[in-house]
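Starting off with a structure, shown below.
In this view, the complex is presented without one of its protein chains, the others remaining in place.
So, chain A:
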Amino acid sequence: MSQDEFRDMLPGHAEFQLPEPPAPKKMNGRRPVPEKPDEQLAKLEQTAEPEAAAGDVWDRRVAAGLAFLRRRLAGAYEVDEFGFDPELTEAVFHPMLRVLYRDWFRTEVFGIENVPAEGPGLVVGNHSGTLALDALMLTVALRENHPRRRHLRLLGADLVFRVPGMSELARAAGATVACNPDAERLMATDQLVGVFPEGFKGIGKRFSERYKLQRFGRGGFVSAALRTGTPIVPVAIVGAEEIYPILADLKPLARLLGVPYFPVTPTFPWLGPLGLVPLPSKWLIQFCPPIPTAHLTEYADDPLVVYNLADQVRETIQATLHELLQKRPDPFAR
């Protein structure tokens, strides 16, 4: 017997209306699944499959999923010259990363207004956490919180692009090799570029050195920004240091495997693949006010200007890290 029939049988309850369910609203951590698929998906659906608009939510979801699968299998999608595949990133990578971002790390973002709404930008952050999860979380943070939902184009170490499989995932997610021609090309086409100048020195450092910025290399990222007049947005990320605390680094083993470090954490390698589960620390991400560089374009090759600017970025990030750490006394707080 359906609900309607049952209600009609009850005396005096024929006119009774069930109260409207409350509108979905943003809550801490979990967010209810929106009933309406977002605009981009709806547009894709309409262009691909007009009759999919009919039917209920699940019908539409199944239709959208199938249309997505068909487009992937037929190769009917666009990829930019760096190999960035927006459709795959949007439909597969980001939903998976969002679970980590929202439910596991309970990430909070501050100062998103400091990220330019349009035009190029160079986001420079502190690197930590053994595996470069902080870079991925930063991409999700920008995509989720920025009013224009901008994609962050990461610059990765060439080791990432040497490893089969990983290289293609990285390219599809919008990353490219960290070199000046690529960085300048991305910035010249008004993209938001993300870079971690500490590199492996940052993610491979011991837990005892957490939140101490390492050397910023030769400041190649600054000269790329200067050459294109791109504003630099320093960003401080707190939380990544605690996900895989490195207690020791087995250097000979690392050398044998051809990797920059071989971490020993409380769970890795003792628990095997389980050791790859990151500890659920609380993450805070703070974007700092942008540093304009348009007036310094002719100093791109001046080592002193480049070094001073890199130092300024480094100091800003270090100071912001201390502020954020005071906001978060307990690394595993809610």
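Note that contacts are C-beta pairs under 8 Å (C-beta built on N, C-alpha and C of every residue); 3 or more make two chains touch, one makes a residue touch a chain; residues count from 1.
The rule we apply is simple: contacts and distances are computed from a predicted model.
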Absent chain [UniProt protein name; select from "Dipeptide transport system permease protein DppB", "Nitrile hydratase subunit alpha", "LemA protein" or "NAD-dependent epimerase/dehydratase domain-containing protein"]: "NAD-dependent epimerase/dehydratase domain-containing protein"
Touching residue (missing chain; options A:75, A:147, A:273 or A:329): A:75
Sole residue of A:102, A:185 or A:201 that reaches the chain not shown, by the stated touch rule: A:185
Residue, one of A:66, A:96 or A:271, that touches the chain absent here: A:66
Among A:161, A:200 or A:307, the residue in touch with the chain that has been omitted: A:161
Residues belonging to chain A that touch the chain removed from view: 2, 55, 58-59, 62-63, 66-67, 69-70, 72-77, 79-83, 85, 158, 161-165, 167-168, 171-172, 176-177, 179, 181-182, 185
